[in-house]
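Excerpt of the complex: some chains, original placement.
When the chains are written out, they are named A and B in that same order, and each has its own residue count from 1.
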Amino acid sequence: MVCSLRAGANSVCGRGHAREGHTQEQRGALEVSRQSPIACWFSAMLYCFGGSVLSSLMLAEPPVGFLANSTNIFLASSIWYLVFYCPHDLVYRCFSFLPLRLMAAGMKEVTRTWKITAGIAHANSHFKNAWFVMVAVGWARGAGGGLISNVEQLVRGVWKPESNELLKMSYPVKVTLVGAVLFTLQHAQNLPIARHNLMFFYTTFLVVTKVTMMLTQSAISPFAPFEAVLGQMLFGWQQTPSKVKSEARVSSNGTSSGCDSAAGEASESIKKRQAKKTE
Amino acid sequence: MVCSLRAGANSVCGRGHAREGHTQEQRGALEVSRQSPIACWFSAMLYCFGGSVLSSLMLAEPPVGFLANSTNIFLASSIWYLVFYCPHDLVYRCFSFLPLRLMAAGMKEVTRTWKITAGIAHANSHFKNAWFVMVAVGWARGAGGGLISNVEQLVRGVWKPESNELLKMSYPVKVTLVGAVLFTLQHAQNLPIARHNLMFFYTTFLVVTKVTMMLTQSAISPFAPFEAVLGQMLFGWQQTPSKVKSEARVSSNGTSSGCDSAAGEASESIKKRQAKKTE
């Protein structure tokens, strides 16, 4: 049940992501979905299971492992099919309805916490108490789809080497990194807090931030002030706060991991497409 | 013996492939073979053993495993050397002789069947009854050189992100996918046919189609009608049959896996090159 919801949330978010790409005049997902359903399917699977693929590669386990769970794949595939090829675009229009989008985005954030802790436990079973490995694998598992976005774009024939998630981190990737560090510290018992409490607070923070960002259509990262202070202290950054904010807005719009755009933007993209169709 | 023939067929096809690239005004294999023999050799090895490398990566086995069979490598390397660096281009001219090309192409198709079934059996030994994994590994093993063509081109300094084998599948990659699905279904005993019979019919189909395509210089995929029907039913494609055919012709010319060009084209490329040399 939970699994199916997750797959659904991910697939829908993936479509939103792809749609955004389309409105940004890339070689978008809709074009690809017409031209080559296999590339479209593979791109969607990379978006849904990217964390699993990336962490498998990092720990030298079979990256095709995610295909072994046939139920998950069937489910994600059927949602992918309905979202992309349903007559009159019915399913996608339903999911563009704001409350449904909020619910899907919330569920996606809940699974993020599970993924991070699972990644850290998995890394710990391979490398005992190797902190850096735990952070890296937890991060990769939690934010996989974002981190390999260059590869996922390449499958769709889009190649943007000048930007990647390490150069311009989007908010979901940043918050996953913070989570991976926190849970690793907790695992090493350097944090005076129990694991389930940390999971509860972190998940609440994730969901609240996400829903707020979607409702207010704001793209200002809650970390922006901390980043500015840290950057000034450690790396000698000298940015005016206004510049930081506008930068955050741009980067978050440009490389967001999909569910950030509020319904307004989505309906706009639908309108655009309908216009195209009727031409 | 069989191995040596295979390596030979592959190497020669690789040269043909590279040659085609040359005539298409890419940074061709001949230029690379003058500039950096090591990049040329590595590119040829990727073309010959791409399926093995790709399926190893997928199952987290050492991708350098193909180098462990020194006999194979020596053989493929010597054929590579003769095809590229023989004085007066004698060896390549021999292989450009139509009957020899037909024989090499036929042998390549025969080994394709073996590779697919070997890949499926290998995947089954890692993931018991995981259908998707079996199809993926069988496909990767059978059509590896094609699927990683972007990487193989990158070694030669060519980078074409806007096209890959998932976006525009060439005929060999398509037919390998169909084969991988068929053999997986047979493995799961969902097909009322014995394995050796299926292998026989599939191989015959492969060889006959290939030889026909080479002799008639046609690039119309035998799957085109099925694709059109399926596309219309599942994905709402609305293409006129003539458009499908012309598209098939273009894609097959553009990204074919090497042995498709008939002797006419090959001799043309030789003439071009001779002209260049004499300048």
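In this text, a contact is a pair of C-beta atoms (placed from the backbone, for glycine too) under 8 Å apart; a residue touches a chain by one contact, two chains touch by 3 or more.
Source: prediction; values computed, not measured.
Chemist: What number of copies does the complete complex in this structure file have, with 2 given?
Modeler: 3
By definition in this document, only the chains that are shown with their structure count from here on.
Chemist: In steps of 5 degrees, what rotation angle do you get fitting subunit A onto subunit B on the CA atoms?
Modeler: 120
Chemist: For subunit A and subunit B, what's the span in angstrom between their mean Cα positions?
Modeler: Here the centre of subunit B sits 35 Å away from the centre of subunit A.
Chemist: Where on subunit B does subunit A make contact in their complex?
Modeler: Where subunit B meets subunit A, its residues are 57-60, 123, 126-127, 130-133, 136-137, 150, 161-164, 166-169, 234-237.
Chemist: Going by the contact rule set out above, which residues of subunit A touch subunit B in the complex?
Modeler: 27, 32-39, 42, 56, 60-65, 67-68, 70, 73, 85, 87, 154-159
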